[in-house]
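All remarks here apply to the structure that follows.
Here the complex is missing one protein chain, while the rest keep their positions.
By written order: A, B and C. Residues from 1 in each chain.
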Amino acid sequence: MLDNPIARIEGLRVEFETKDGPVVGVEDVSFSVNPGETVCIVGESGSGKSVSSLSLMRLVEFGGGEIAAGRLIFDRRDGGATDLARADQDLMRHIRGNEIGMIFQEPMTALNPVFTVGRQLTEGLRVHKGMTKAEARDRAVEILREVRIPEPERRMDQYPHELSGGMRQRVVIAMAMACEPRLLIADEPTTALDVTIQAEILALMDRLKRETGTAVMFITHDMAVVAQMADRVVVMFRGNKVEEGPVEQIFESPQHDYTKALLAAVPKLGEMRGKAAPEPMKLMGVENQKIEPIPGTDEVLLRVKGLTTRFAVKGGFFRRTVANVHAVEDVSFTLNKGQTLSLVGESGCGKSSCGRSVLRLVEPLSGEIELDRKDIMSLNDRDLRKARLDMQMIFQDPFASLNPQMQLMDQVAEPMRNYGIASGSEIQDRVASLFDRVQLPRSFMRRFPHEMSGGQRQRIAIARALALNPKLIVSDEAVSALDVSVQAQVLNLMMELQAELGLSYLFISHDMAVVERVSHHVGVMYLGRIVEMGPRAAVFENPQHPYTQALMKAVPIADPHRRKAEKDLNFKPIPSPIHSPDYRPEPSVYNEVAPGHLVLVTDSGY
Amino acid sequence: MTDKDRLVPDEGLAPASTAVPAAGTLEEFTKPPQSQWREVWHQFKSHKGALYGGLLFLVIILWVYLGPLLWDLDPTKIDIRARNQGPSLAHPFGTDQLGRDTFSRMMAGGKTSVSVGITAMLLALGLGSLVGVLAGFFKRLDGLLMRLTDLFLALPLLPLLLVMMLLFRDPLNAAFGPEQGIFILIVVSIGVTSWMPTARIVRGDVLAIKEREFVLAARSIGTTNTKMILRHILPNVLSPIMVSATLGIATAIITESSLSFLGLGFPPDFPTWGRLLFDATDYLQQYPERVFWPGLAISLTVLSVNYLGDGLRDALDPRIRGR
Amino acid sequence: ERGSDGTVNIIYWQAPSIMTPYLSGGTKDIEASSLVLEPLGRYDPDGNLVPFLAEEIPTVENGGVSADLTSITWKLKPGLKWSDGSPVTSADPVFTAEYCMHPEGGCAQLSKYDGVKSVEALDDLTVKVTFERPMPNPYGPFMGAQSPILQKAQFQNCLGAKAPECTEANFAPIGTGPFVVDEFRPNDVITLSANPNYRDPAKPAFAKVNFKGGGDATAAGRAVLETGEYDYAWNLQLAPEVIAQMAAAGKGVPVSAFGTLVERIEMNLTDPSSSLPDDIRATREAPHPILSDLRVRKALSMAIDRNLLTEIGYGQAGRATCNLVPAPARYASPNTDCLTQDIEGAKALLEEAGWKVGAGGVREKDGMKLKLLYQTSTNAVRQDFQALIKQWWSEIGVETELRNISGSVFFGGDPGSPDTFQKFYADVEMYANNFDGTDPQAYLSMYRCGNEPKPSSQWQGENINRFCDPEYDKLLDELARTGELEKRGEIAIRLNEMLTKDSYTIVPLVDRGRVSAHSNTLGGVKLNTWDSELWNAADWYRIK
């Protein structure tokens, strides 16, 4: 049985109809997945990874695509191989969710905004497993717990927009795994997850694979994850498979140029050890690249004090406030001009909320925010708008943050039009150069967001934030959906701008290697508070807080020989940030262990 | 769509080893980005329904505006000897109870009905969308505007129209002449009394759209409220507006006819489709063809506008566009 | 035999809202209540007076009316009973007069009691009405459908301001008529059943009446003539060919009769121009710049083909007329001059008056165009008339602007509205009017000098044209003094001609008859235009 692949893709070709004529999403791809095997698909952003997997689910048709050629052989549970490319939708309905589960790339738009998480989770169970409402609910809570969502019972009744990016992603994961499918397609399932939870999710998938023989088709950009998870690796480039082989072979002796470039661009934790300031990455094939450290200045750009943001949790028929989510709790930090402060921490700990609060995109409950000596909290709407000329945000979920009705060119040009910094053909030129900078072909300027791959959309979001040359950019997981080569270029671009223009970044990321590469200072958040903060070297090389230590330990390494075993990770239950309305938290008190290196004394729950 | 038009995916993206904007993009750039509207037009053109709808609408417009030039029988000319005639060469649609030529009355009536229908609909739509968007978007205005909408919904139509006539008929007649003045009065009264459903519908949708993340994102890049509404909100609530538009035309044409019974409408010898239909209803059994023509004309107009609206909607929806 | 013929279904396209004529002047209400309430005497289809509750009609000859015309004495039939079984006595008419003449009651039929000094009961069955002055026509009170007798016992607490509080009584009055109200749904349906105490034990033949209101004339006609759902439909104001087509279905027949209703064009003798100040506009202070000239008015009348109008608008139910008072015969002028259309003559007359054909065929004089605003109420036939007349007038070089106004505004007397027929902010207007009963005195008195609507009278007044002729007023006074019928007829004809033939102030068009329809199975219908159409409902029966 084992040598009989569970899914075999042969000569797949997918085309999309656009106004410029057909566009080929996947040109010619063949590979197979065996039972109990994890096949990782890596490759350039926009190379057709998502499209291939959607084709296997026969879902491309609903997005305007068409399987132009190829066979998709799937081995049904009750034996018998079927060519899914020719299966009718009735059969597909039975296979989807039940025999093939899929985790979608962008979790925000993948969830129905008007149904509770619980409702969406139990649906599949009730259809395929014939469970009753109560059974399905129990099972759903169980899976939510497995994907490490704190307080799963409560989350069941929340709506997708009330969850953090990582939680949504975990909900989508839970949804895909609920029916214990035979083939699990995971499209970048961990982009929004911090390393500890990522490790747990990976462990979970691994266990699933081992225990039920589930095959996993894993699409990712994170080479460390590949090293951790994969049995075999498929490398894709521009709609084609360029290389395939066992994981060790790919890592040790890559054949194709692209694979080599990819591996070379992987940032590694510890590379920056001993360096005082961040510096751009060495890119393969770029001659006389200047690699100079970026020291930044000592001048304070952003000062945040006692920032607190809470969200109300509604319940009952009239949706009254029954509790509060303490998303950001008494957070204080400063960010210097030309420097980068990274926020890392567990998914759902309040990083995005913190970033959004700084721009006052969500209204903080209390606290002080000072940008360039301007008191942001006291600004009225008009002044706030002006102030945002100096601070921009890259949103975590690029698809949701792009207007589905607008061409990309217009979306990138919009900030410039808004502030009247450029006009007419000048805008055109600047948009074009921004496209170049984020490595997007100019021909994409007239496309619409849904016609792009995940990484391409993210680059649009980056270009849009860069358009204004702001002083501060809050970049919320800005590079998580990019393949490492593009990621390296984008990171270099960001650092280049920092060096040239003195930009400051509030950099939110879960990729510790990237964080190490770019930051001057690092803040570690846990449950709404910064538990440890200090210069990058201090935090990375001398972590004091137990949570920081756990975080560092969980960072995966891009080497298939150094896989972490499940037992290395200590799973700790995650406390809940949800408290009843009359709960009064204690203030944050810090202990300065070294100059500038602060560690939280207050009980943080870890 | 020949083969040579086919694009290779992502030719712009090179691996890090060639990490400069690839040459392909330059070549791409020679194709100047079309404006969004050109593209909408392009899409619109290839939409079968929209094409037929547009064509039909054009024919109707040409018929009512240019037809009288070719068929120059006076629509108010009474020929008592030719009363109640069926279709003939002299009177293709027959004549009415006073011997007036139905064909020319249909054209004259169409001119009024179509222009009243469209202008009044546009006015109602404009007002409705404006109020709806403002109310949905600005929390502060919501209460006030929605109570205003409630008020207008509650006002009984007939007395309201009578009051409007009382207040404005003479000044408008004085300012624009009787025909123009009445036209304005009618259009305004229909517009002013029919914007409320659109406003409520638009507001409902705006309330939902407003909470989408791209609106937050747009806010963060400094989009002003006006631009926010125009660029981000309105295009996303377009489809209910389109539906309101098609339904609005029908309502306006019919309402016009009921206005004439109040004396608010055009002078009694001024034919309009609505009135022709109403007058003919009494003769339904004797001369069924007499209700047929105005009924058909109204339905065809509404139908054509509906298909136009559908086409426009599809053309503006990027997810459907290109398919 | 009473109650043997089941139910009769009557449809009135205007729904009755109340069952007493005293609180509503509306025809529908008067007619509906005539099923229940009866006067002492009624007019028959020929306009003759017939006793109902009275023994006989009092006249000078039989001594019922005093020789000096200042009092009239009615004698009730003996043994009359109200539908509740109590006897009818002379106290009831006395009370009825008191009820209507109460100063706060707002009685709609007050004009019927015009000039009444006192009403007293001489004995149980005799009532004497005394007038302040000689009344040549003393048949105002207690005569005709407008002035029936109310039961004192039921209404005695409903005097004056209390009248509207007596909903029970107003909706279901106790009467002497053939039917009693079972249920009254205002503006919708009335169900009635035979009056057990009706004076003729054999009548009415119908046990029940289902009196439906609402809809429109077409629907009512259809229900009787085409579907046969109803037995009787009132006042079918429909195009002749429509009625003919409906009748062809063979379920019923239209019936028509003529009264005094005349559709006419009224000429405005004052200037309605909006450029005048409000207190001058359309008052006698500003004579009409065009229509003050008799020749123009006459020319306008000559251009009209009344026969054609009649044929198109009313068919059998209309007669071309040149008279304001078309009936009764005694009062009707024999004038038929206007019946032939004379376009050429009209043109000549306008030439003579100095109106020369100008640009676009419209006549001009001293730089002024011969342009008229012609208004009327909204009604399909009237709009056809407007169109036709506009065409004829354009043939003689008169440009006409048409306007139609909804009836509730046009006929409403709201002084705030510019569109009432009294205000007459137009050059000519068209409507129909008639008079109650058979005597035209009050009708002709409307055109007395000073009776015109004007700002000082809140635009109330009946002399719509603002006609003013001392000669006319003198003749009116004479009419009021004259009791002799021959003589009265002569004077009335003279007055009528002064308004029409001599001055063309009023241009009568059509003598409009009443068309109603009844099903083939309904017998006994005698259409009456002088009284309620349902005046003889007691005699109706089912043809088997």
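Keep this in mind: contacts are C-beta pairs under 8 Å (C-beta built on N, C-alpha and C of every residue); 3 or more make two chains touch, one makes a residue touch a chain.
We adopt the following convention: contacts and distances are computed from a predicted model.
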item: Listed names "ABC transporter substrate-binding protein", "Heme exporter protein B", "NADH-quinone oxidoreductase subunit J" or "Probable glycine dehydrogenase (decarboxylating) subunit 1", matching UniProt entry of the absent chain; value: "ABC transporter substrate-binding protein"
item: Displayed chains contacting the withheld chain; value: A, B, C
item: Contacting the left-out chain in the complete assembly, out of C:Thr27, C:Thr270 or C:Thr400; value: C:Thr27
item: Among A:Ala110, A:Met217 or A:Cys349, the residue in touch with the chain that has been omitted; value: A:Ala110
item: Absent-chain contact - pick from C:Asp68, C:Asp124 or C:Glu165; value: C:Glu165
item: Contact set of chain A toward the excluded chain (per top definition); value: 54, 57, 59, 62-63, 89, 93-98, 101-102, 104, 106, 109-115, 120, 123-124, 127-128, 159, 161-162, 172, 175-176, 179, 314, 316, 318-320, 399, 450
item: Contact footprint on chain B, counting only the chain that is left out; value: 49, 143, 146-147, 149-151, 153-156, 158-160, 162-163, 166, 196-197, 200-201, 203-205, 207-208, 211-212, 239-240, 242-243, 246-247, 250, 253-254, 257, 274, 277-278, 281, 284-285, 291, 295, 298-299, 301-303, 306-307, 310, 313, 317, 319-320
item: Residues from chain C at the interface with the omitted partner, ascending; value: 11, 15, 17-18, 23-27, 103-111, 161, 163-165, 167, 170-171, 183, 185-189, 191, 210, 212-216, 218-219, 222-223, 226-227, 229-230, 249, 406-414, 416-420, 431, 433-436, 442-443, 457, 460-462
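Keep this in mind: only the chains that are shown with their structure count from here on.
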item: Geometric centre distance via CA averages, chain C-chain A, whole Å; value: 87
item: CA centroid of chain B to CA centroid of chain C, Å; value: 48
item: Whole-Å gap between the CA centroids of chain A and chain B; value: 45
item: Chain B residues touching chain A - in the complex, by the definition given at the top; value: 1-2, 5-19, 21-22, 24-25, 28-29, 31, 33-34, 36, 39, 42-43, 211-214, 216-224, 227, 231-232, 235-236, 316-319, 321-323
item: Residues on chain B engaged by chain C in the complex (per definition of touch); value: 76-78, 80, 83-84, 97-98, 100, 162, 166, 170, 174, 178, 260-263, 267-269, 279, 282-283, 285-286
item: Interfacial residue positions of chain C with respect to chain B in the complex; value: 218, 238-239, 241-242, 245, 274, 308, 312, 378, 380, 383-384, 386-388, 390-391, 401-406, 409-410, 416-419
